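One protein chain is absent from this view; the other protein chains keep their places.
Chain naming follows the written order as A, B and C, and within any one chain the residues start at number 1.
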Amino acid sequence: MRYEAPTTTKEAANLIAEEKGEACVLAGGTDLLVRMKTGLSEPALVVDIKHIPAMQDVKTTDSGTKIGAAVSGSRLNANKKLKKAWPGVVEAANLIGSDQIQGRATMAGNLCNASPAADSVPAMIAAGAKAVVVGPNKRRTVPVEKIATGPGKTSLAKGEIVESINLPKRTGKSGDAYLRFIPRTEMDIAVVSAGVNLTLERGLVKTARICLGAVGPTAVLVQKAAKAIIGSKLDDESLDKMAEACSAACNPISDKRGTVEYRTKVAGVLAKRAAKIAFKRAGGKQ
Amino acid sequence: MTGTLVNTTVNGDAVQFACPTDESLMDALRDRVGLTGVKEGCGTGDCGACSITLDGELVCSCLVLGVEANGRNIGTVEGLADGDKLHPLQEQFINHAALQCGICTPGFLVAAKALLDKNKNPTEEEIRYALAGNLCRCTGYDKIVRAVQAASKDLRKKK
Amino acid sequence: MTHDQSFTNQKFKLVGSRVNRPDGVDKVTGRAKYGADASAAGQLVALFLRSPHAHAKIKKLDTSRAEKLAGVKAVITSADLPDHTNGAQLDVLENCMARDRVLYDGHAVAAVAAIDKETAKKALKLIKVSYEKLPHVTDVDEAMKPGAPLVREDIFTRGIDPKPTEPSNVCKVSTFGHGDIETGFDEADVIIEKSYKTEQTHQGYIEPHACLASVGPDGNGELWVTTQGHYTYRTVCAALLGMDMAKLKVTSSEIGGGFGGKTHVWIEPIALALSRKANRPVKAVMTRDEVFKASGPTCSTSMDIKIGAKKDGTITAGSAHIRYQDGAFRGQWGQLGAMTAFACYDLKNVQSVGYDVLVNRPKVAAYRAPSAPMAAFGVESTMDLVADAIGMDPIDLRIKNAAKEGTRASYGPTYGPIGIGPTLEAAKNHPHMRAKLKKNQGRGMACGFWFNFGGQTCTDINISADGTVNLTLGTVDVGGSRASMSLICAEELGIPYDQVKANVADTSSLGHNDTTEGSRGTFSSGMATIFAAREAIEEMKERAAQTWDIPVEEVEWVEGEARAIGQKNDNLPPLTLKDIAARAAATGGPIAGHNEVVADGAGVSFASHICDVEVDPETGGTRIIRYTVIQDAGKAINPDYVEGQFQGGAAQGIGWALNEEYIYGDDGRLQNAGFLDYRIPVCSDLPFIDTEILEIPNPNHPYGIRGVGETSIVPPLAAIGNAVSNAAGVRMTHVPMSPPRILQAIEEAEA
Partner (left out) sequence: MQVNLTGSLRSCANGAEVVEIDACTIRELVSKLLETFPEMEEQMELGIAVSIDGEIYRDSPSKKLPVGSEIFILPRLQGG
């Protein structure tokens, strides 16, 4: 196995594009090394992106916050400004694994690993985050929900790397939240999860995005659920409708972590609870 | 074996080792540097027995490649004591009977130190969540949490 | 010399105090050496090729390409191992290495030893196996159905009359009990009958199986290994490989948890065989995935429990039909479960029938009080249902029917002094019982029983010239027993605790010691230590008598020194152990004490647990809010570590009750062979676990010691089951009570 640690994104993209065998990006490595250990992955080339300065940055500008692809969960947690603007996204990223995992794991890695149960993904999608994708020849910006196409599969072409995740600028009364259900209190993969992001106007929900995790091959953005609470004060009736819409949007499987019935039911429960938290964070009063 | 040369600092000392590029830092530390205080419980980041610090950041060494350690600072359980003086965490783990079989102990100590470095006076809940990445099958964690609480008190008194 | 093992109620100076363990510093500095921590010059790395099928015939197994790979020094298949056909050890060997059939997902098929891991990995890929898949069965109830796929064709059910003529997956039916249950049920005002299931769990020790084996062409061998019983490993490995026992030196490393799982051999005989073939040291370490798939978890079970009672709470009859799967090899786990099921109670009419059933899963090994937790789950859950039906407090129902001295145990014999009544009374009076519960919270309690046993034990005491003492033990220290043994040794000799240095000897340095299992370590090695110390004292009295030139009858041993008795000896100042040790060379040479004993008469053990849980009715998620363990220890030598055993057992039981389970797919393959999805409790899952140690002396031990290691895992399944059922308002009958199972039960109850 060849190990490379380039210092520019372009260089990294070229290395991967040129490799004929299996080539893997190494960000935090918390998924890649497990795959290697268990024999699921035997890369010919590993490109460590942690030496690329642009990937290690968290930058807030007028248009939003740019989070480099190599920024670990513990660094996100230490960023007070980001936590204030996007508490749901940071919480979601911080739910990935233990403190040890947080020392390494990145949101971009979580995204590109393309697990339907990835914790940070529903929160990013709800937040309307975009991924900056760099290939050997071009750079493009795509909504985060366009990255994963199925379990372990992405829309990235060979040589394309996610360089950063861009979160939009926060304006007005807004809040986000992410909840997942796990059997233990820590260390589990989400059985089902929900990210909610909303803005308020005169005490009512003005815009909302609701995204579910682990209920289908990829995270599911549920527009009907958002519609159910837009214009409401998050009263019980609209919450129930939202939960129903969430459950209806579920297309899960039964596996070692949960059943179809369980995931379908609990998706609605979590969405409700997350919506209440986001609403409160936005300054709403139920 | 075809190896790549890696220059690191381990517990303050310059250390050089050669390892295959796909070898984990855990294996490199155990098999090539001889630091067998770094324990393997799972090799997949789920048990925390191989916890070390990498440039001060708590990580599972089984989820780091050995070659990634080049130019980095590694801290292991072997570096916790100050000469012949045990770290307060080490002392309190012994005093509180916070270990039975002891295989998880190095990882717990490294993780607990990382916690106390950041948070001088953690609550019970903060301790429990900070140590959730370290599995112990013998103790039910009771005496471990008490030992960390006692060490945290000792460290605050020292200052 | 034979010693009296009767309890003497002596006053202690050291025993019962909380001392720091002698191996503490090694373990907090990373210096302690475990199974995978030893290396030898020129060592090879061993890796195993394992079956991807639950059940298949091995049609062809070709290792030739692997053998030719540069760096590969040995390849082993069953063809390279001694043929134990029809021998007593056949099952053990066949589990270590499949013969013509693989019997479970993960069953070893071949092993290689190569110069490094990379080469060994490559070699495994070069081994070609062609399988013919056979029908499989992994569920215990399915395996008992007529027409179920047969795991083995040569098993005919034992314990039934007449003898069956057709093979079956049921290897054995075992019946225990007395009285007449039909009459008993006729007398009952209320009869509760309920079926339960528990899933398979693993001991979950954090240290995987690991060893360093070295065998030379002269037949001499060494094995460094993580084990609960290095003497047993020696016996078994030598028998399997045709080695001379005395020439195989087995050293137990520090052990990173065992809980019963390190009482059996797995990779060790194969590592020895590889070493013998390659004539080089071989290191073998299981991956976590291998530990789950191919070591020895405990049984999954299914059972029907029936209890009848009068309105006043008198139980008139109890019956249990319990079905345990033993994996793919014959075991006696169902039988053991049947023995324990009703052991807490004084019953006039009781019958328990245990079925031992084969399935295509790994061979079952012991797991802490093996078989008892599952049976207790069924019986103790039903006890709560009975209490509810007659409107009695569950704890009062238990107290009313508790076994006591003179009770005929449900498994046969009559009890001596026992602690079930006192633990129940202590539970009833515990402040935990009166604490207020909030919304969605529930409380449950349950009690549990375990036999404990003793066994063969051999211990040496050697007194150094400076008066410090080497205590040489043959029982592996799995939970801090070196501290307890040092305390006992110091107590007997009358010297300070830190003047004793305890070591666990290798198999060539001491006579046979049974495995540390059955909560026997402190009971039996404690007994041998007392007797060895007393022999050393006799010797020291002789030496003092010699020094003083008086008859030994005029010497007594008090507080660590020899004193001359009688007025005429008034002028003789006492000789301390140190004084006598210093003069040993001149008074007859080294001073030692030795004891070998079959420590029978281990006292049975009982515990009562109380548990509060909170159930989220919308997700089925459960949190443990409060937990209290009350157990009889006989005598707590080192209370810190007795509490540790109570807490550790409770935590394992909590994991079992809520989340831990082996999950098999329809293909018969294990889906969660890792700590990510085999969910043992993490630190944030648990509260502090309160403990109360009761001391009801075991009449058959000089100090009154009973084993304490195992009983604490028996009540939690039921205690939590009762608590969750109370919190959720619906009876839980399937362990683990995972969130999907709880939510489903709530929804079914509502519908």
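Descriptive notes on the structure:
Simple rule for what comes next: a contact is a pair of C-beta atoms (placed from the backbone, for glycine too) under 8 Å apart; a residue touches a chain by one contact, two chains touch by 3 or more.
Model, not experiment: these values are computed from the prediction.
Shown chains touched by the hidden one, complex as a whole: C. Checked against the full complex, the one of C:A369, C:L658 or C:V682 touching the unshown chain is C:A369. Residue C:N700 is the one among C:S275, C:N700, C:N722 or C:S738 that touches the chain missing from this view.
Across C:V75, C:I267, C:L336 or C:A446, the residue that sits in touch with the chain not pictured is C:L336.
If you put the hidden chain back, the residue from C:G518, C:G620 or C:G644 that touches it is C:G518. Listed by residue number, the positions of chain C touching the unshown chain are 88, 158-161, 172-176, 178, 203, 258-261, 263, 332, 335-336, 338-339, 354, 366-370, 409, 411-416, 450-456, 517-520, 598, 600-602, 700, 709-710.
Going forward, only the chains that are shown with their structure count from here on.
Taking the mean of the C-alpha atoms as each chain's centre, chain A and chain C sit 44 Å apart.
Residue positions of chain C touching 2 or more other chains, listed in rising order: 675-676, 681-682, 684.
Multi-chain contact residues, meaning those touching two or more other chains, occur in chain A at positions 38, 185-187. Contacts from chain C toward chain A in the complex involve residues 289, 618-621, 623, 658-659, 663, 671-672, 675-677, 679, 681-682, 684-685, 738-740, 743-744, 747. Here chain A touches chain C in the complex through residues 38, 181, 183-189, 191, 255-259, 261-262, 265-266, 269-270, going by the rule given at the top. Against chain A, the residues of chain B that register as touching in their complex are 4, 20-22, 24, 43-46, 48, 51, 54, 57-60, 62-65, 67-68, 111, 114-115, 129-130, 132-134.
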